[in-house]
Each structure stands twice: as structure tokens, then as C-alpha cells.
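The complex appears here minus one protein chain, its other protein chains still in place.
Moving on, here comes subunit A:
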Amino acid sequence: MSNSYFQRDRDWHPPALTPTYKTSVLRSPRHALLSLPTTLSEETGPVFGHDILGPLDNDLIRNFAKDGAEAIGQRIVVYGRVLDETNRPVPGALVEFWQANAGGRYRHKKESYLAALDPNFGGCGRAITDAEGRYEFRTVKPGAYPWPNGVNDWRPAHIHFSVFGNAFAQRLITQMYFEGDPMIWQCPIVMTIPDRAAVERLVAGLDRNATIPMDSLAYKFDIVLRGRRSTLFENRPEGN
């Protein structure tokens, strides 16, 4: 069976060199990437069992909070599916997420933004997709924050995502934005993505049907990983 993964569409992803996002200038290779079909080294990947998960791993409101307290901020549920490019669910995918608190401040020793830390908010969580590729977590909506790039650049509210599919070829890190946020279109990091339609794939929709009444808003965010060929026709030299 020939079942290599589809080649990444490098015109859809951001290019390596994006001078308006200044840090990319010295951190972008100048040579062309070497393009090759995937081999078993890329078609396999680590698998994480549900046994690594603790009960609060997908609850950022409570997983760092002390003594029954809760994180401060707009309560939201983020949910969605991990699919591949052939529109099939990716079960067993480890999804890791991290974010700033409701004021736009990260809990990190190198963070210098003046917004206050929330003693009850750590900012990390993780989930593993079920048989239909579904994941969900509860958190507070992160705040926007300023960052040193231009003199007055701000990141729109966002949540970072790291996803392991079933193969290392599917490894992906990306960010989720929130429907209706005008700051999305002013962000140099968002704008590294050349195609507006591609950016829109990272904007989670507000889902009124999934809100928890008197409790939390809900946002839906589907993630698509690389898909793979599946053909019965072999393409191998004689004798193999």
C-alpha cells in the first residue's frame, strides 16, 4: 500500500520569513526545504493514553486554583474536533493548550506585561480526542496583550494549541482566535498567514447552542491535520 501523507501546502501556511513579525527575520531558513514523500519515520508517531490525564487537565478554571477557588474572567467552554484533510476524525490525538489570563498576562518568568497575575490561573491544559475526534475544555477568555514588535502591537485574544495526531507528519502548533475580534486583522503574527480564508480557519465561532446557561459561553474550534493517501495500487520496483 502506498499511503504517504499529503504534502503540506506551504502557500497556505505562513512562510518562514515574514519581516513584519520581526523575530522571524533571523529565525527563518534561507535555503529551500527538501521535499520528499513521507516514510515510516514520519507516518508513525507517539501515542498518549487517556491514563496520562488527570480529572482537571481540561479545566483551566480550577486546575491551578487553590482551596476551591476559581480563576477570574469570562467563563468559556472551547470544544471541537480534530479531523484530517480527508474529513475523517483523528481519535486519540493529544491536544495541549496554553494561554494568558483574563487580563492578558502569562504565568512565565520572562513575562513582563504589567497586567496582574491571577493567583488561581496557571494557563495550561490538555485533552485527548475521543473516537469521533472530539475534545473540550473549560477556561476563561484570555485578554489581549501588547508585545514588543512595532511600538504599539497587540496580540488579539488567543489560545495556543499543540496537536499530536497519529503520525509525526501531522504534528502541528497553531493558535485559536475569537469570532468578532477586530484585533485579529491588526496582528502581525496572524498576518504571517497569506490567505484570509486560512486565517478564518483559526477563528473559533461563538456557539450559542453549546453555551451553558447562567455559566459559560462556548466557542467551537475544529482542527485539521494532514491527511494521507490510501490506495490499493502499489508503486514498487520489481522484486520488492
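Rule of thumb we're sticking to: contacts are C-beta pairs under 8 Å (C-beta built on N, C-alpha and C of every residue); 3 or more make two chains touch, one makes a residue touch a chain; residues count from 1.
As a convention for this text, contacts and distances are computed from a predicted model.
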Ask   = Given the options "Molybdopterin dehydrogenase", "Protocatechuate 3,4-dioxygenase subunit alpha", "Cytochrome c" or "ABC transporter ATP-binding protein", which would UniProt use as the protein name of the unshown chain?
value = "Protocatechuate 3,4-dioxygenase subunit alpha"
Task = For the chain that's not shown, point to the residue among A:Leu83, A:Ala102 or A:Ala218 touching it.
result = A:Leu83
Message = Even though one chain is hidden, which residues of subunit A still touch it in the full complex?
response = 2, 4, 7-10, 12-16, 18, 21, 23-31, 33-48, 52, 54, 56-57, 63-64, 83-87, 96-98, 106-111, 122-126, 160, 162, 166-169, 171-175, 189-190, 192-193, 198-199, 201-202, 223-227, 236-237, 240
